[in-house]
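With one protein chain withheld, the remaining protein chains of the complex are depicted in position.
Here is chain A:
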Amino acid sequence: MSEIPLPQAAKRVVPWWLLRHETMLAVILLIALIVLGGLNSRFLTLDNLLNQGRLTTEVGLIALPMTFIIITGGIDLSVGSIVGLCAILLGYSWKVFGFPLPLAIGFSLLVGAAAGFLNGIVITRVKVPPLIMTIATLALYRGLAEGISQARSVRGYPEWFYFIGQENLFGVPAQLWLLLIAIVISAIVLDRTTFGRTLYAIGNNETAARFSGLPVDRVKLIIYTLSGLMAGLSACVLVSRVTTTRSDMGIGYELDVIAAVVLGGTSIFGGVGTIWGTVVGLAMIQLLKNGLALTGVKGDATIVVIGAVLIFSTLVASSLQRRRDGV
């Protein structure tokens, strides 16, 4: 075994292949931007890009904790249903229980966290696989939302509530600030803290993580709870943007969220992934949708293109992975 002197190699803090994957994604994103921008003059305008940021916030807020969960090798399919449940409870508690709106917001966030906590507790205590548990609660939470709403929608919120969903702060959509702050915090937590390190350790080898005395179950409980909480927050932003509450809100969010996370290079088998990757994944999906729509591509065709991009990036990622493991 030839020895490379330690100090020289120690400078390379981030493994090269991780850099490569995200760099590659960013390059694809850049090319897509240039091509779509060339096809349509309205696409590459600040207004349009900021507006796309507004539209991607609801999915983005959920994608951050989802990145954590997928890094541990888990999954949370119930997030879309939690969005629906929280949205309904926001409207219901305000209109029917007569809660003041701030209290109703707090209540719906609490319900989101509780819904995630329930996922987490069953996954860690009863050892039900996350896929199965969250498929079950996907149905359960959606059913509750529909049962409570009785197909009635709630409208007519006070004007101030629309700020977060519709107004700008310093020229940038208000909810985008929320997303940016969440991104920065998540990235720091994942990259710099013992909590983040524990997530990677669980995803790579849960037994060894446990045997090393890491609080595996507590960390899992936290991320599923966080996932529910962020789904609740996403619900509030969504209601504020569309000014109404319906029980079918958030249907299919889980797929958009997981697509963005996986497109961003997070391994569905756990152990690998970054927040930056997820951010690029989010941007890619939203901008492709928007760019193609502006260029006159029909909705169905847009989905086809997004699917193709997902497959393509997975292929490139796995070929990079194979080269890395080429011993």
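In this section, a residue touches a chain if its C-beta (ideal position, glycine included) is under 8 Å from a C-beta of that chain, and two chains touch if they have at least 3 such contacts; residues count from 1.
Throughout what follows, contacts and distances are computed from a predicted model.
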item: Omitted chain (choose from "Insulinase family protein", "ATP-binding cassette domain-containing protein", "Anti-sigma factor antagonist" or "Putative spermidine/putrescine transport system permease protein") - UniProt protein name; value: "ATP-binding cassette domain-containing protein"
item: Listed residues A:41, A:150 or A:207, member touching the removed chain; value: A:207
item: In chain A, positions touching the absent partner; value: 1-4, 6, 8-10, 12-13, 15, 192-195, 197-198, 200-201, 204-205, 207-215, 271-272, 326-327
